[in-house]
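Of the protein chains in this complex, all but one are displayed in their positions.
This part shows subunit A:
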Amino acid sequence: MKRFLSFFLMLTTVATIANAQSAQYQETMEQQIGEMYKNQQSGGLAQSANTFDRIAEAEKTQWLPYYYAAYCRVMQALDAQGSNAIDAFADQAEKSIEKAEALSKDNAEIACLKSLITTARINADPMTRGRKLSPVAARYLSDAKKYDAENPRIYLLEGQSLFYTPEQFGGSKVKAKEKFELSLKKFDAFKPASSLAPNWGKEYTESLLSKIGR
């Protein structure tokens, strides 16, 4: 009986620790994701990226910390100047997103981010990279559609690419507007899978749309 009791006790302790761990994960992530969106305005993304790296490495089985680490870095890449700096951020983002993908296959969010990383690389040197990498960025988005056609970020990114590509290279403000409007419709219907799941882009879509004018 004593034996059974101690075994039982051990079992519950283990369960409690595991629960504590996941509670800590939930709590920290929620807090850090909020921090990150704030940091995005204030230029503190490097710090958030480091934090998500730490969480990712401690957890090892969760794709979201890797995803957010990649998100921070791709945002830094999009802000950076000079091809070496952009590539350095894109390289880091790619490493993280690949780890996320290894944990969560056929994920529309991950595919969207991969497309965004490719876009950052194009920005570093559009003249030489545009023709080669644009189809790659587009392909990630079509992959994302296959996994979850309801994800609003797909249409935001499609619209963004149409918006920033000069008309001569197949860009179009008219088509971009359609994509942004579709994206907003999807945003309205979109329910993040959890409180930690990616849920960015709506305001950005609205701001791009307002640049085109209604």
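By definition in this document, a residue touches a chain if its C-beta (ideal position, glycine included) is under 8 Å from a C-beta of that chain, and two chains touch if they have at least 3 such contacts; residues count from 1.
Note that contacts and distances are computed from a predicted model.
According to UniProt, the chain absent from the figure is "TonB-dependent receptor", selected among "4Fe-4S ferredoxin", "Putative pyruvate formate lyase activating enzyme", "TonB-dependent receptor" or "ABC transporter periplasmic binding protein". The residue from A:Lys38, A:Lys132, A:Lys146 or A:Lys211 that touches the chain not shown here is A:Lys132.
Only one of A:Glu30, A:Glu167 or A:Glu203 touches the absent chain when the whole complex is considered: A:Glu167. Although one chain is not displayed, subunit A still touches it through residues 2, 5-6, 9, 24, 28, 46-47, 50-51, 53-55, 57-58, 82-84, 87-88, 91-92, 127-129, 131-133, 135-136, 138-139, 142, 166-170.
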